[in-house]
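This structure is in C-alpha cells; I'll ask about it shortly.
Every protein chain except one is present and positioned as in the full complex.
== chain A ==
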Amino acid sequence: MRIVCPFCGERELGEFTYLGDAKPVRPAADAGEEAVYDYVYLRDNVAGVMSENWYHGGGCRAWLKVTRNTLTHEISAVEPAAGAGAAKVGA
C-alpha cells in the first residue's frame, strides 16, 4: 500500500498513521449519552469502500481523508482533511 499525499506525492505506508473511519462525527455537547456511546465505541466496520482519516506524520504532517477498499487495500482517492492546508491545494 502506498498513499499519494496531495502535498508530498506518492509515499510509502510507513510514513502514515491511521486513525480510523472518517464517518463518525463528534456529537454536540448536549447530545446525550447514547450519542456519545455510539460515537466512541460503535463502528460500521465496513467491508468494502471506506472513507478514513490518515496522518502524514513522516511527511507534511497533514491529516488526509483516504478512500480505500478494506477488502483489497485499493486506494481510490486521497484528499486533504478539512482544515488548515486544504486551501493550499485548492480543496
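Rule of thumb we're sticking to: a residue touches a chain if its C-beta (ideal position, glycine included) is under 8 Å from a C-beta of that chain, and two chains touch if they have at least 3 such contacts; residues count from 1.
Rule of thumb we're sticking to: contacts and distances are computed from a predicted model.
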Name of the absent chain as recorded in UniProt (options "Dipeptide/oligopeptide/nickel ABC transporter ATP-binding protein", "Sarcosine oxidase subunit beta", "Xylose transport system permease protein XylH" or "NADH-quinone oxidoreductase subunit H"): "Sarcosine oxidase subunit beta"
Listed residues A:G14, A:G32 or A:G83, member touching the removed chain: A:G14
Contact with the hidden chain (one of A:C8, A:V46 or A:V78): A:V46
Missing-chain contacts mapped onto chain A: 1, 12-14, 17-18, 20-21, 37, 40-47, 50, 52, 68, 70-73
